[in-house]
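The other protein chains are all here in position, but one chain of the complex has been omitted.
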Amino acid sequence: MSLTVAFWILAVMSVGTALAVIFARDIFHAALFLIVCFFAVAGIYVTLNADFLAAIQVLVYIGAVSVLLIFGIMLTREAKRGSPAGKLRIPALIVAFVLLGVMIGSILSFDWQPAAGMDEMVRTQDIAGLIFSENGYVLTFEIAGLMLLAAIIGAIVLVRKE
Amino acid sequence: MADIPEFAVWLIFLIPVFSAALIAVVIRPFFNNKAQFAGYITITSIGVSLLLSLWTLYSVLGSPHHELEFHAHQWVVIGSTQVSLGIMVDSLTATMLLVVSLCSLMVQIYSQGYMHGDPGYARYYAAMSLFTGSMLGLVLAGNLIQLYVFWELVGLCSYLLIGFWFHRPSAAAAAKKAFLVTRLGDFGLLAAILYLYFKTGTVDIGELHYLAVTGAIAASALTLAAIGIFAGAVGKSAQFPLHVWLPDAMEGPTPVSALIHSATMVSAGVFLVARMFPIFIGSETALTVVASIGAFTAIFAASMALVATDIKRVLAYCTISQLGYMMLGLGAAGLVAVEEGHVTLELAKAVTAVGIFHLVTHAFAKAMLFLGSGSVNHATGTFDMRLMGGLRKHLPWTYLTFLIGSVCMAGVWPLACFWSKDEILVKAFEMGDARMILFYLGMITAFMTAFYMFRAVFLTFHGAYRGGAHGEAHGKNDHGHGEVHLHESPKVMLIPLLLLMVLAITAGLANVTGWFDRFFGGHHVYAWSHLHEALWNPEVLRHSHYIPLISFVVALLAIDLASAIYNSRWISAEAIGRMFRSFYKVFYRKYWFDELYEQVIIVRVLVNGVFRICQVFDTYVVDGLVNGVAGGTMLAGRVIRKAETGRLQTYALVMFLGILIIIGLVYWIT
Amino acid sequence: MNYYLLTPEMCLAGAAIAVILLDLVIARKGILRFVSIAALAACIVVSIALWSRQDNDLFNGMIKVDQFAIFFKVLLSGVAILVLLASKDYVSKFSHFEGEYYGLILLSVVGMMLMAASRDLITIYVSLELTSISLYALVGFLKDPKSSEAGLKYLLLGAVASGVLLYGMALIFGITGETGLAEIASALPAGRIWENPLLLLGLIFLIGGFGFKIASVPFQMWVPDVYEGAPTTVTAYLSVASKAAGFAVILRVFLEAFGGDVLPDWTMIFAVLGAISMTLGNVIAISQTNIKRMLGYSSIAQAGYLMVGLAAATRVAEVDDPVLFGPTGLIFFLGCYALANLGAFIAIIAITNKIKSDSIDDFAGMGSHAPLISLALTLCLISLTGIPPTAGFLAKFYLFNTAVHHDLVWLVIIGVINSAISAYYYLRVVKVTWFGTPASTESVPSSLALRTALAVACLGVLVLFFYPSPLLDVARDAAQAVAGMVLP
Amino acid sequence: MEFSDFHPLSLIIFLPVVGALLIAIVPGLDSVAIKRFAAFFTFVSFALSLATFGLFDRSESGFQFAEMVSWIPQISVNYHIGVDGLSLPLVILTTLLGFLAVLLSWKVTLRPKEYFAWLLILESSILGVFCSLDLLLFFIFWEVEVIPMYFLISVWGGGRRAYSAMKYVIYTMFGGAMMLAGILTLYATAGTFDVTILAQTDFGGLVAVIPLAATFWLLLTAFAIKLPVFPLHTWLPDAHTDAPTAVSVMLAGSLLKMGGYGMIRICVTIFPDIARDYAHILVILAVIGVLYGAAITIRQTDLKRLIAYSSVSHMGYVLLGIFALSELSITGAALQMFSHGIVTGLLFAMVGLVYDKTHVRSIPELGGLARQMPIIALVFSIAGLASLGLPGTSGFVAEFTVFVGSFTSTTVAGIKIYTLLGALAIVVTAGYILWMLERVFYREPKSKYDGVGDADNLEKFYIFTLVVVIMLVGIYPRILTDVIDVWVTGMPLP
Partner (left out) sequence: MSIGLEHYLVLSAILFCIGLYGAVVKRNTVVVLMCIEIMLNAVNITLVAFSRYLVPESVVLEGQIFVIFVMVVAAAEAAVGLALIVSVYRNRRTVDASEIDLMKG
């Protein structure tokens, strides 16, 4: 029951803050709503027994991504122009709603067999074991490392002035 | 003397053709300064042809059925189709060979004088050689394809010769007109050849003759084929309604006109009908058409000759008219033969004697008349009779020959044309019934012929001289004969004239005894003999036996009338002209046929009508569609690229829209 | 484990890091290029040596260094070598960042190679992102207005597309509970695609994500802008390598995971998208005036042709010959297209370096003062048009031949008509190059490296026309390697 | 040399390419050297083709001098070439015109290197089309020809050359596209590209990917564009008019024949039954083309455009002959292709000479030229007369054979009427040819052309060469019919 309550609160919160990100006049407010949204998503992970992911969510999204974004906002000094919306509002709205309808329709029409699920917490070791085992994702992990390297080099090259 | 071997017959037309090639390829390019050799070569080669023709005639006379048998030579093989080369020599061929080579020889000799000094001398003789050679080849052709080949070559040569002075717009136009009008007729001949080949699988003339008279070809098919062949003859022989080219054809040098009007070009049509007569005789319709067109053309052309002021034009209309006679003769003789009953191949060939005999006599007379008119021109520098007069004093020999020619043409006893023309009138009369109208037309034409011929004689040679070429009627380039000297022509021009005169006087005698008819395989006795006989035995007398007499009288009346108007001037020509002003105008304007053809049909209806519509359609519809599709594609490109706004959010939206469309499509299709 | 199977990737990753580090200490930057090329060459040699190995699984089947993967490794390395050779005349524009440039290229090559070899959605996704992120940076590398704008557009749209792809992968994962391609294939519910909307959604999201990479309509909108703005060497690389990797991953995923009941459905979707792509690309390319932009649209059209190969991946009872299998044609086409497109771009690099303009009109008269380069450009454009005697012709012919054998005559007719349309804009460039009035008469300088690259490309274009059999055999083996579900 | 060891075809085809490469590669060639190179290589090719003609076995109906090398074994594509009675005359026509085209271009001064290289490549590609016995090879040569044509028209042409060149390319590529689709469907059905095998294939037992009739039409469309057949002809007047003289000669003389050749070699030989099914509509199109082309020709005021449009009309006879589907009519079509090649080639050469001398092509502006340029007038007249089918020229032999063959064909209902309608065009043809001759060469000479010269010796050489060929075929058609006959009797006609 508590799970249900938590879900609804978190769900409303995440959707609400996501909408707020979009409709906020002030770009800083948008960033803040985004952080709240990330928190809500972290909470949702918890309701899904993925505590480890929730932790990473907080660390990566709030600790890194959000900060980056705020840096971006400040570096570009666009805050004074607010956060206006473009001309494509109506078509975008239609597309978004139709797509949402299609997605929800598809999801609900699918015959989900294991609707109940397990309440057992996922152990971090299991995740680590799968990532770092030879039968798991150790290569992927290495690729992700290369990707970060590429991102770092790219970011440096792009931002550094000659 | 032995029978002529086959190769010698081939040589009859090959020698002139080779001489043409020799002049064109060797003399003209490399020895143009010795152009006189071109004349000698031509005269020699045609002379040889004449000798060989005589030999041929001799051999034909000596052979059974008056026919020499030669086998065809295989030429081209395509699959199951074989085309052969062969020659056909019978009495018709032999006659034509003689007439053609003789007339041509006379004309070539005459040209030595007439064309002397012309810059195109060699070219002239090359074309003349080829012209003669083609005509001889046409006469000898053993199958229709061969015949068609020479038929077209004759047309080509007439084109080259009529347009000999190509720098004169009128000559260039006349040459083109001649070729095109005859080609229209050729289309009919071509269609007939295709049709006959389709029906019988052969183009061999001998085989076709046989198949036609044995009934192997249906009568309706014969009618179609005969009409097609006749269309070709109508074009070449300038019959109504394709007569328009011949009067203009006088734009060529006068000797050319002489040749065209006598033995080569126009007689080819008559020859063709005679050659294919077994096909015509199988179809009464076709024969009626031939006779009717002939009779109508005869009077139709004569009417225009009445008012022509150009001496060559008078002669030209006269030619058309006489060709009409020949057609009438062929058609009428055929119809009479059909009425008399069973038609055999021999009979079918024999009845052509009537038309061909007139062809022969007319050829000599007409060649002489044209050469005479050339002689007149040589002296006066013009062809306009209004500018002549009184020339008999200055050109006595020319006057003599021209007079004899006219008398002959008018059908006065005992000159050549009298005999042949009367035979035609007799046949026309014998047809009876409604076809009698053709006879009356012929008789009226006889009157008109005598009248206009003597009108020409009187205007040209009698009265007082009216000034020659001061009117610049033909411009300064006129023949290179601009200098007026009222002198008789040189001997080289007179001798052929005199030779032809002899023939024009005597040629008719060939049939006085019916010899010519028999030569063609017939058994008729000439009407004049009947009359002669009937005078002593009145009980055998028939109406038709009076006809020669009547026509003789008619001719004399016409000559008197012409004399009254143009010589003694008892009657004013102007007054008559005023009296029949509307007729005069119609005749003088040639029934507006030139205008109808050139301005209405060709220019208005075709070139600026149908053809223009085609062109507009091509430019704006066919090509417009192509350019429209291309332009549409480009335009589409330019429009669609507008969607590439440069704004990344449009792009993102398109992505999602695309996803939705794909999903929609998947469901829509299933 | 057979880690040596990963030698090429390790080699390149090491070289990338080495190049970046060496950049700090070495003054002669030419050495960096040499090192990179050496690494790529080594990668080619090693890959070829691994060609016929049977035992080629790694990480429990997550990576498979089969002939398919090896083909793409060789192709991508070769492309990278040619691009790096041609970069010699271009890198001066990158001022201090040469090492990073080479490093990023090498890293992207690693990503692409892994895309072709991966058989697990997670690895595929991460490899794809490795490629993408390197390319985002490379596109914006010049840092001038156009380049950075192109980079930003590429990144934002690429991120959206990767979001779509990811959602698709998530749905597939949700439906099957697996991330490995082989496992997905066996866990996939039976039935055609319209019987399972969620699977349809997932598949179409996958197509969207991958379609972005290969520049298929309607995910192609970024192409002209990015091609125009990116450094020309990067455009060349992007137009060939990125597209090749995109097709590699599509072939891998769709043939290995979706070779079952839904095979006819996604091939039909690709057929339709291909038809639209080629038409749209060609029609808009006609009105372009910027050569890079024009080639951008042309690459959309070429993607359309390539998709014919995807469409002809169906199972047809009468045709079980791998020679007539669509992907065989696709792989062959990719090889020919890579050479021709690279050749064209290398020639353009040489010419634009001199004339400082991307406008087609400014190519006027290049034929007289840069005859060889113009000749090469001509040859490559003719190959792209698909006119003999060039590889492009045979490629198109072969590809369409496979399509006809799979009952796609309608698509082939659209394709061949499009070839005709494309002649319009390709030949216009050729004509301007040779017969326009030149603005100047100075010769066009180019380095030996660039000329070598150009010569290799052109020679390849010709050789593949006259002697295509070896590449066809390779293509057949490669296609057979991924098409276990479809081919007997 | 043993008969069987003589493999001249590859040499004939590729010698011009070798010449082109040498011209392009050898540095420092001056314009005269380039022309001599070109003349040499084209002449050798011509001489070899004559030798082939001489050695051709006139009693054997199959392909001779065949060469076969495996090329793409995966889809059984071979380099397979050979000639038979249909292709041999066209090969000779092409090598002859190729050689003469080089001579015709002797006065080209703009970029001679590129010009002659392209011209020689063009010749090779046309030869390749006529010799190929493998459909892919055929198609390759067919497509290769586009590039040289594009450059030759768009660079060395006149008038709206860019438009015309692009129009030509797009039309040809469009046709090529159709043909490619046709070839592929044919391959998918029969499993071979080899023409000789396809000709003997019984399609009744095969499963076709698309209806065979559709394949037939795909292929036919390509050939119809090239021939050209109404309503796909509008590229022709533009391309011919704006191309340089030698290219017009090649285009009209040789290139158009690819269409007719393809129709016979592929459409009729491989699908005789389908050809019969659709012969009716094609014969109607042929007659429309003949009459419609002639009608438009009369209206032209540009000398070159007039000749160009006349091709539409004359090639209609080829189509008529082909789809009348009788031995004789197809022979006629083959003859007409050869004849039209020589005659119209000569006509274009003459137009080029007139234009060279006077720099005028507008017919109303010309006039009376026969006085100033008698040789040109003479040869132009001969060519014109050959074009209107005068006996003694090749035009007559060809047209007459087509008429007889079509008229007596039993395949198409109403063919007699169509043939006669088509034959009616001989009058219109005579009209436009003679009217043109009259307006250009006859009438009063114009003083502004007084200084223009006549043909020089080189020009005389090539125009009289063509005249000789025209007369030779006209007088002794056996020289061609003997070769054609062995092939046509072996044709699978319905």
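Letters A, B, C and D mark the chains as written, and numbering starts fresh at 1 in each.
Quick note on the criterion: a residue touches a chain if its C-beta (ideal position, glycine included) is under 8 Å from a C-beta of that chain, and two chains touch if they have at least 3 such contacts.
Every value quoted in this text rests on a predicted model; they were computed, and no experiment measured them.
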Chains in view that touch the one left out, judged over the entire complex: A, B, C
Positions on subunit C contacted by the hidden chain, ascending: 121-122, 125-126, 129, 133, 136-137, 140, 143-146, 148-153, 155-156, 159-160, 162-163, 166-167, 169-171, 173-174, 177-179, 224-225, 228-229, 288, 293
In subunit B, positions touching the absent partner: 641-642, 644-649, 652-653, 656
Subunit A residues that touch the omitted chain in the full complex: 3-4, 7, 11, 14-15, 18-19, 21-22, 27, 30-31, 34, 37-38, 41, 44-45, 47-50, 52-53, 56-57, 60-61, 64-65, 68-69, 71-73, 75-78, 81, 83-89, 92-93, 95-97, 99-100, 103-104, 107-108, 112, 114-118, 120, 122, 126-127, 130-131, 136-137, 140, 144, 147-148, 150-152, 154-156, 158-159
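One rule holds in what follows: only the chains that are shown with their structure count from here on.
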Chain centre separation (subunit A, subunit B; CA means) in Å: 103
Intercentroid distance (Cα basis), subunit D paired with subunit B, Å: 38
Subunit B and subunit C: spacing of chain centres that average the CA atoms, whole Å: 78
For subunit A, residues that touch 2 or more chains besides their own: 102
Touching two or more other chains - residues of subunit D: 170
Subunit C residues within the subunit A interface of the complex: 1, 6, 13, 16-17, 20, 58-60, 62-63, 95-97, 100, 103-104, 107-108, 110-111, 114, 120, 122-123, 126-127, 129-130, 133-134, 136-138, 140-141, 143, 148, 151, 175, 196-198, 200-201
In the complex with subunit C, residue positions of subunit B that touch it: 633-634, 636-638, 640-641, 644, 646, 648, 650-652, 654-655, 657-659, 661-663, 665-667, 670
Residues on subunit D engaged by subunit C in the complex (per definition of touch): 72-75, 114, 136, 139-141, 143-144, 146-147, 150-151, 154-155, 162, 166, 169-170, 173-174, 176-178, 180-181, 184-185, 187-188, 207, 209-210, 214, 218
